[in-house]
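Just one protein chain is left out here, and the rest sit where they should.
The first chain written gets the first letter, and so on, giving A, B and C; residue counts start at 1 in each chain.
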Amino acid sequence: MLGSLWIIPLLPLIGFGLNLFLGWRKARKSLVTIAGVGSVGLATIAAYWAIIGYLEQPARVIVERYFTWISAGKITVDAAFQIDPLTVVMMAFVTFVGFLIHVYSIGYMHGESDTAYARFFAYMNLFMFSMLVLVLGSSLPLMFVGWEGVGLCSYLLIGFYFEDTYCAMSGKKAFIANRIGDVGFVLGIFATFAVFGSADFTRFLPIAAAHPQQYAGWATAIGLLLFVGATGKSAQIPLYVWLPDAMAGPTPVSALIHAATMVTAGVYMVVRCNVIYRIGPAALLVVAIVGGLTAIYAASIAVAQNDIKKVLAYSTISQLGYMFLGAGVGAFAAAIFHVVTHAFFKALLFLGAGSVIHACSGNQDMRTMGGLRKVMPTTYWTFLAATLAISGIFPFAGFFSKDEILGRTFAAGASNLHGFGWLYYILWFLGITAAFITAFYMFRLVYMTFHGEFRGTEEEKHHLHESPWTMTLPLQVLGVLSIIGGFIGIPKLMTGHASWNLIEHFLDPVVIPLGTGHAAEIAAGVSEHSAGAGIEWLLLLVSLSIAVAGILVARSFYAGEHAFEKPARFVERYPLLYKLILNKYYIDEVYDKVVIQPLYRFARFCWKAIDTIIIDGVIVNGTAFMTELTGDILRFLQTGNVRNYALSVAMGVLLLIVILW
Amino acid sequence: MNPTMIPIPSAWILYLSAVLFVIGAIGVLLRRNGISIFLALELMLNSANLAFASFAFRFAGASATAAHALNGQIFIFFIIAVAAAEAAVGLALFIAMYRRKETIDVDRFNILRW
Amino acid sequence: MHIEHLLTFVTLGPAAGALILAFIPGRLEKVQRWAALLISLAEFALSCLLWANFNPDIAGFQLQTAKVPWIPQLGISYHLGIDGISLLLVMLTTLLMPVVIIASWRSISEHVKAFHISLLMLTTAMLGAFVSLDVFLFYVFWELMLIPMYFIIGVWGGPRRIYAAVKFFIYTMVGSVLMLVGILYLAYSNHLQTHVWSFAYSDLLKAGRQLQMGHSFFTSPQMLVFAAFALAFAIKVPMFPFHTWLPDAHTEAPTGGSIILAGVLLKLGTYGFLRYNRPMFPDAWHAFVPLILVLAVIGILYGAWVALVQPDMKKLVAYSSVSHLGFVMLGLAAGTIASTEGAVLQMVNHGLSTGALFLLVGVIYERRHTRMIADYGGIARVVPVYTGLFLLVTLSSIGLPGLNGFVGEFLILAGTWRRYPVAVIFAALGLIFGAIYMLWMVQRVFWNPFTHEENKSLKDINLREVLAVAPLVIFIVWIGVHPTTFLSPMEAAVRSLLMH
Partner (left out) sequence: MVTYVFLAAAALAIVFGILAIAHRSPIINVLSLVVVFFALAAIYAVLGMDFLAAIQLIVYAGAVLVLFLFVIMLLNIRSVDRLGSGRRLQAILGALTSIAIGAAVVVAIATLTPAQGAVAPGSQGGTAFPIGRSLMTTHLLPFELVSLLLVAALVGALVLARKETR
């Protein structure tokens, strides 16, 4: 399979075409299942085949060029795929998690009509294609193909129930928010072409790495522009607003696109372009700050949400913030590590939530759930595993990755990175606080959903059931991964051997060493300037105890006989704060009032005032009117009196004589 | 004709032509009666004829241009022919106009105005 | 057939076809339609032959016809030739003609004969304008375009067709008459220097380059002649603020007319800038680049804003044209090889995407007789295939990678960035607005609750309409995936054009 990587994304693309055809012919669901899930399954096999092939040979970066995609002047873009450790990691979990979610969808989407079912799998396959192009693409433009492609699929899938205005609107919102980011991304690509002459990763990154000082300024600019794209795609401040609304799509979509894969594309991009960020440290700092702020900001909103998927959505934003925080302090491998573990547990959380929603006949409001533990044990236990993972409880997957990021952030503060040590301490504090909040809201969710007594109607209660095996099997697989997934990145601290941290070791080649004499050498720098083993152990304990504290607070608030009393009192005491958080700090409203409405009004002004009245009315038709008016006045010279005409002729003769004299 | 000197400067004839032209022009511009206008027009045509005659007369006197002397006279001939045609059509027009309005006062014919 | 005559056949073929149609009785409407379709298909086949015989390594004009004197006293002759740039546009034109004829199969039911004759004459005029190597001949073809288009809008158009047709005609005429003055001035100054009358492109090219640059606009012959040409082309493009004839013409024109208008006619303007203004008046061009850049960027943003609030689908697409052609002008103004190639490709892209959009709007208009967005909603349920096609074309129009629009915009912006990064930043905002107005329209037409009961009986797109839109879709994908097919033939031409 290595040597023809193009087969991997092509398979889902074929599945897309087949499903479109099947949907058009209104074919049976089983056929669609074979085409839709089968193609992704084959792609997964192909991907792993390629990965094995890759691991068996010595080269660390292999670029396969197929044909010249765009070539004009100094701009050349090859249609080429690249496989390197980062691609391997991304491709491995994207195909695998993607496949599991496809399997899950068989059960989840079974109630849809034949055409809708085919349409769903068509979109999902198209998404897999785009996502694979994104991770395999060997240059920024090619990455952008996948980048926009996943955005398109996100649009289509969020708006899957297109007859619902909210769904249609949310899809559009997602696309446009992504588009805003994408504009930054393409500008970054243009700048890359202008500065380095190529946007192939294997060309411009080594050039930048070899001359860090020369390119520092441009690298900062490019890094920031690309990061604008990342804020759109990975839902960071200020473009995160689309992700909570994206929950309007079917739940497998939320799991696949809006939790596990697509939204991590931004992190992938930052890590992929780590050289650019490392030589332009201001950009890296921005990444860290945005990540840290997003982490705590989104977590705080999640606390007050009652929609189960909305909680998870804000949780995703918050976790993505962690990843950017990690990338921002130069812990690129840790960021990717968190991407992977997050893919496991967040996909699981969403699928579990989907299972719950499935059981509750589409209801997503946690206030009318409760006690589901007894009815759907598989869902409950797997969900709990994922919750422990995201809360950062040892030895679940999230513990290792999150702790790695926080530890590196603290280390950055300790080593006074870029001279902004205090800032990194603040970021670390934000991160650790967000970890507390995360543990709190996740267990709030668990208690409200699975514990206590069912609070819905009798009819709903009667309908409660465990999901079919196509849905629970992926839950179980992901549950196992959520438990053991963290072991690919056991810190050196625990084992004493750096090589036990498999993922970091594996991703080492991605972080290209910089040329000599650069002050902002981070990759090697931070780990060597770590805060010392004692402090590291302390940090570990702090984050663990913080997580446990969060769980305990949640328990005292939402579990047991006096559940919901404390929160109610809290709301009574701080009504404004509660309202602010419940309404997500009114950011949507602010955007609407400050950006959208003025834009719309301005557009109307352009049309009605500038276009219709000034340009067309006054200038264009005004000219026509003036012409008509002149004629209207001049026609009075036509008296109809022959003698007047004769006089005019005589005067004309006189005039001619005078002129010709 | 005998080739004796005729002591009339050709300029005199031109002056006469100019005076007649002005008289004709005044007639055209100041009369309202269609037929009178037409008469004045004929006077103007004749003044032009006279100018041609003057030049024909002058060219005939100089050997270099003698060959063209006839052209002036030929032109007068053609002008007379055209004037005759014009008079025929013009007078027919006036008859037609008179039938319509019982007058040939040209100020009364102004339906072509604005 | 001698290869030398190929271009003559391609150019005058439709006119000959029109002549044939003239002898078919008008009441045999079916025969008329089929004949016109066959002629246009033959045309396309001929132009494919052109493509096959084209040598992409030659920068200059090739496949030239013999130079036949037309008005020898003034050195005006019949002389045609193509380079990589005009080749693409010729292909676009001949591709769109059958599409237009198929698209008009049902919607044009009156004066069928006259309609097809007009279309074919229009084709000859457009092709002629693209391939003329004699500037006077170019002008004749240029003006000849107006007449059939005037009839197409004025006879088969909507309720305000007379207003739109007259506006289109006079507005365009105003510009082109000034261009005639410019052409005459060029020929005259050429005559002054060489003492030979000539209207040949190559001669006037030299004459234009030698025109003086004065200290101010009004004392500088080169700037004045440049402006005379530029005005004609700017109106045709149309650049902001000369664009207001376009929405009227588009809304009132029949579907076929809109396709041709957006697909090819507007390209004549941008083509003129590239073929005449840029190489003929390099100094004046240099002086005017900032203005063109600013107008292009304003056009991109302004067109998008105005499109955002249009209640009428065709008007929305019309304003989106203003926006898209702003990109083309931006690429031409920047003048790097990449941006220029992108601009030429974007001309083709716009022809395909906007042509397809007009076609698809026409499809639904034929069924419901309304183009108001508010009269639809949720119709994706009743017309799924149509929705899919419309969505694809929409995505191509907003520049999704993998489809044609992206390649053009990418090259334009990436090429422009080297020289005018600020302009690119503003222009790139147009990409956002482009997505907003297009997707908002899609949402209001295809998604959202199904509110209008009368839409229930809407029939999905039929085979004929699919056949009409299929060639466009094929090329939309083709250019998106493998643009090299279309970029490599123009490479040499663009390079040599920019060298001067």
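We take it that contacts are C-beta pairs under 8 Å (C-beta built on N, C-alpha and C of every residue); 3 or more make two chains touch, one makes a residue touch a chain.
As the structure is a computational prediction, the values presented were derived from the model and not from experiment.
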Just list which of the chains on display the missing one touches. A, B
What is the set of chain B residues that contact the non-displayed chain in the whole complex? 1-16, 18-27, 29-33, 35-36, 38-40, 42-43, 46, 49-50, 53, 56-58, 60-62, 66, 69-70, 73-74, 76-78, 80-89, 91-96, 98-99, 104-105, 107
Those residues of chain A that touch the unshown chain are 643-644, 647, 650-651, 653-654, 657-658
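Note that in this section only the chains that are shown with their structure count from here on.
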Where the centres are mean C-alpha positions, what is the separation of chain A from chain B, in Å? 97
Residues of chain A that touch at least two other chains are none
Chain B to chain A touching residues, read off their complex: 25, 28-29, 32, 37, 106-107, 109-114
Across the complex, what residues on chain A touch chain C? 20, 23-24, 67-75, 115, 141, 144-145, 147-149, 152, 155, 159, 162-165, 167-169, 171-172, 175-176, 179-180, 182-183, 186-187, 189-191, 193-194, 599-600, 602-604, 606-607, 610-611, 615-616, 619-620, 624
Which residues of chain C touch chain A in their complex? 167, 170-171, 241, 243-245, 302, 305-306, 308-310, 336-339, 341-342, 378, 380-381, 384-385, 388, 395, 400-402, 406-407, 410-411, 413-415, 417-418, 421, 424-425, 428-429, 431-432, 435-436, 439-440, 443, 446-450, 481-484, 487-488, 491
